[in-house]
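First up is the structure itself, then whatever we jot down about it.
A single protein chain has been omitted; all remaining protein chains appear in their positions.
Note that the chains are named A and B in the order they appear, and that numbering of residues resets to 1 at the start of each chain.
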Amino acid sequence: MSGAQPTVGRVTELVRATSNYLRDRPRLRLFVLLALPVTFLVAIFVIPLLIMGWYSFLSDMPPASLTLDNYAQALSTDLYLGIIWRTTVITIQTTVIVTILGYSMAYSLVRFSKKATLLLVLVILPFWTNYIIRMYAWMNILQSGGVLDTLLMWTTITSEPLGLLYTQTAVLIGFIYIWLPLATLPFYASLTNMDPNLIDAAKDLGAGPIKTFLTVTLPTTMNGIVVGIILVAIPTFGSFITPALLGGTDNVMIGMTIEDQFVSTFNWPFGAALAVIVSLFVVTAMLIALLLGTDLFKQQGVDQ
Amino acid sequence: MSIVTVENLVKEFGELVAVDDASFEIEDGEFVSVLGPSGSGKSTILRMIAGFEEPTGGTIVLNGESVVGVPPFHRDVNMVFQNLALFPHLTVADNIAYGLKQSGVPKAERTERIEEMLSVVDLRGYGDRKPEQLSGGEQQRVALARAIVNEPEIVLFDEPLASLDRKLRQHMQVELQRIQAETGITFMYVTHDQEVAVAVSDRMILLNDGRIEQIGTPEELYDDPVSKFVADFIGDVNTFSGTVRNVVDDTATIELLGATVETTIRASQAPMITEGETVAVCIRPSQLSVANGVESGETVEIAGTVENRIYQGDGVTFMIQTDEGRLTVEDEAPYDIGDEVTVTGSWTEAYAFPGGD
Partner (left out) sequence: MSDRDGGHTDGGVAKQRETGSRSGGFGGLAGRLFRTVGTQVELFVHNYGRYLGKTIVGAIILFLWAPIFVLSFMSFSQREVLSFPPESLTVDWYISFINNPQALEALTTTIQVAVIATPLGIFLSLLIAYSVSRYDFRGRFLLQAVATLPLIIPLIVVGVAMTMFFGFVGIQSGFWPVVFAHTVQIVPFGTLIILATLISFDTTLEEASMDLGANEFETFRQVTLPAILPSIIAATLLGFVISFNEFIYTYFVKDARTNTLPTYIWDRLQHTATPEVNVISVVFLLVAIMMVVVAVAITTVERVAIRQ
């Protein structure tokens, strides 16, 4: 103990000296704080993205000449345009359904439920289990003669197995299942933050529950809705696990095509170009959503 | 004609009885306040009239029709909320227009009525602003305009002035009275602040623990309280414990502080105030006076020390520490903190209530 004391004293002294030294040198202080995280992010995140951008203009694996062919191929071939279109459609379908279901649930939890926190944990918990495992579970449920078919035929709702696996419906169910818990969180947060007196005020002024919802609740929680939509739409657009496991070869989405370029076709420059296109798509969609969201929020007052 | 008739109203939340057998009537064009300490059930009564809560028992009749089971959006009642609940995403004009839109008032007429209402509440030219751009007092006016523009049978107020500072609150009280007189709409105002209630209302309904203690004009409640609770809640009282010696009509002779005094009792309480009973004798600060230590010749004299004096403009309120506890006395006497004084009272003006201190 007695031996440790001077060491501790010396360390404290050193810390104090360093603090005093850095206090007068803000740039150095910032450097000490940020050198590690900035270096790390630049090296492992920013530079890879830049390299990807560079790859997307290459005619072949490096060393190779620069070209726009990859983009031309992606944006003029019916195959790829079709895939981008299908991806967009599925993304929109997923987002709309998840928003409606998630918002209804969040609304019900906030307004009607006494055990909202417990129920919210029940909703979130499945989200913490593994993505692939959850998709695998749906493979079991949706496959021909699987859990769903057995159940439907046992209850004599259908007489033939539906065999939903490897259809677009299956992909949609998979996405809804994955994103519903995540989207519920911002909906729940914005509804909790909303003053419940506003709802009473609207009813007091003669608006029924539906009108109250459309003219008061919806506009005042628009921010949460936009966040939820972004949280669902972005990962859906870039997803490849769900369509690969549940959609099979007939329901290819853009994420699967990118993966294909790196894992089996080995056309890295073309894959990079597709990845750049996906990124641009996502960033643009997000900016539009944000603008639209704030705009909606502001313009509600004009007239309903 | 009565606009609101409430009969034997009961509201239970599980074990808790929030409103216990309340009955009262509100006349057309009245300004009635519902007064009581927090948790006395006054807001619950308000919310039942508005339709946000359904009563456990009893009836609410609005303009001749029972509204039990009628949803809030089908009741001809409007409310000014405690936190105002202005729609943050709508402009002032759209906030006021909200109720008119729901009842299908055409746009041209809406515009006209909004303009008229803005001038009634003294907010002309504010129509395009958002609530967040207004001061607290201006927001109060918008909330009021949003309620009265619909010309409801009655406007309910859930303590909306509580958040304002004293000066602004007093100003708004005057404004409320002016607007009520101008529109002729019945106002029902819930508050825990007796000063506000006394200032604004034609009649007051005083609640205690879910039950109605007394209904009457501010003067009636002040001058003729039916219980110690009422006497204590409306204005200050000093309370002493005494023993009844004799009762003749509405006058009781009571042994108090080693002497006997005569006080008034209410006819309704006469049966409970009988010889030998212990009673609470309540006396207003204004009925007590301060004298110096010299014998005054009064039967009851309480010796004490001036603990504090608060200058009130038209008089002085003394806090006097005595063996009977601290007394509040309003007088114009020239005493200072630390002075030894005696307190005397005009006991015929005091009230005696059963049940001791």
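In this section, a residue touches a chain if its C-beta (ideal position, glycine included) is under 8 Å from a C-beta of that chain, and two chains touch if they have at least 3 such contacts.
Keep in mind that this is a model prediction, so the values were computed, not measured.
Within the whole complex, the absent chain has one touching residue among B:T183, B:T217, B:S286 or B:S346, and that is B:T183. Remark: the omitted chain is touched by one listed residue; of A:L34, A:A64 or A:L79 this is A:L34. Summary of contacts with the chain left out: across A:T77, A:S113 or A:T158, the touching residue is A:S113. Residue-wise, the contact with the chain that is not shown comes from A:T129, picked out of A:T129, A:T158, A:N193 or A:T265. In the full complex, chain A touches the omitted chain through residues 15-16, 18-20, 22-23, 26, 29-30, 33-34, 36-38, 40-41, 44-49, 51-52, 55, 62, 101, 104-105, 107-109, 111-113, 119, 121-123, 125-126, 128-134, 136-141, 143, 146-147, 150, 177, 180-181, 208-211, 234-235, 237-241, 245, 255, 258-259, 261-262, 268, 271-272, 275-276, 278-279, 282-283, 286.
Even with one chain removed from view, chain B keeps its contact list with that chain: residues 29, 63, 71, 73, 76, 100, 103-106, 109, 112-113, 116, 150-153, 181-185.
Basically, only the chains that are shown with their structure count from here on.
Residue ranges on chain A touching chain B, taken from their complex, read 195, 197-198, 200-208, 211-212, 215-216, 219-220, 297-298, 300-301, 303-304. Residues of chain B that touch chain A in their complex: 50-52, 71-74, 77-79, 81-83, 85-91, 94, 98-99, 101-103, 130, 146, 150.
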